[in-house]
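Contents: one structure, followed by commentary.
One protein chain is absent from this view; the other protein chains keep their places.
And then chain A:
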Amino acid sequence: MKKITRRQALGTTAGVLTALGLTAAAAGATSAAATPTEPTTPGSVDEVYQGRRIQITPGGGGHHGGHHSPGQPTVRIDGRELHIMRNADGTWISVINHYETFADPKLLARAAVRDLQGAALVPFGGAA
């Protein structure tokens, strides 16, 4: 719990929110601890890494992002969903780093940010 709070605090500094043009209300909505309808959830992340906003929402919610595994978290980079997958041993891969495993979705998202070098994700399916 403590760790998550610190992570979120790192990700949602005032300067970053200003840069992204977010309102205080929007910032509140992304903070898992702020609203009773959204209890503090392990693994939720909202951070800026190398200039990109990484948002990770734990699974089980009402999102429908074309997932085949409904229980898994949703990872977004600058608002675009990153297709991810959990391996049987608990590690993670994404469509950007498909052949290399990562210990958790945050490390996976950061690896994707490094690989993207500023490029935007395109919607699943990929055909231009």
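Structural remarks
To be clear about the criterion, a contact is a pair of C-beta atoms (placed from the backbone, for glycine too) under 8 Å apart; a residue touches a chain by one contact, two chains touch by 3 or more; residues count from 1.
Here is the rule we use: contacts and distances are computed from a predicted model.
Name of the non-displayed chain as stated in its UniProt record, restricted to "Nitrogenase protein alpha chain", "Na(+)/H(+) antiporter subunit C", "Cytochrome c3" or "Tyrosinase": "Tyrosinase". Along chain A, the points of touch with the absent chain fall at residues 68-69, 83, 85-89, 95-101, 115-117, 119-122, 124-128.
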